[in-house]
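For this depiction, one protein chain was excluded, whereas all remaining protein chains were kept in their positions.
For chain A:
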Amino acid sequence: MGVLSALMRGLVRGADRMAEFTSKRGPRTFYKSRGARPTGVLTASRKFIPVQAMIPEFVVPSLEGFNLKPYVSYKTPAGTEQPMTPEMLFNQVLAPQIERDIEEGVFSEENLEKYGLEKTQEGKLFKLHPKNFVR
């Protein structure tokens, strides 16, 4: 209903000005996209050239032996695992290796790449900060 509830009381007359002006309104010549990403390039002679790289392609692995289904049964009890925090991830993945290196005496602060830590996010496809992937 939106602003039209005020219309019911007869105080305001006219169309709903705050409604979104979508491609369903306006004259025939009015073009507006509804948010779909383009899958090609529109040339100067108004010809559309589809670009294969812009069309999404689903690469699905084989689902042999994969038992997870879309829904979860109601009988499942609540899980007991804590959500993963950065501290837990560090303790489980990096702490053992770093401790071992410190005991052997090989640990050096310039050589942190061998544990998987990166100096910069430049050149990576999926950057952690600024995050350039949706998930």
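Here is the rule we use: a contact is a pair of C-beta atoms (placed from the backbone, for glycine too) under 8 Å apart; a residue touches a chain by one contact, two chains touch by 3 or more; residues count from 1.
Keep this in mind: contacts and distances are computed from a predicted model.
A.B. asks: When one chain of this assembly is omitted, its UniProt record names it as which of these: "NADH-ubiquinone oxidoreductase chain 4L", "GATC amidotransferase", "creatine kinase" or "Large ribosomal subunit protein uL24m"?
C.D. replies: "Large ribosomal subunit protein uL24m"
A.B. asks: Please pick, from A:14, A:27, A:79 or A:105, the residue that touches the omitted chain in the full complex.
C.D. replies: Here the residue in touch with the unshown chain is A:79.
A.B. asks: Could you tell me which of A:14, A:105 or A:123 touches the chain that is not displayed?
C.D. replies: A:123
A.B. asks: Please output the residues of chain A touching the missing chain, sorted low to high.
C.D. replies: Missing-chain contacts on chain A: residues 1, 5-6, 8-9, 33, 35, 37, 59, 61, 67-77, 79, 81, 84, 88-89, 92-94, 116-117, 123, 125-126, 128, 132-133, 135.
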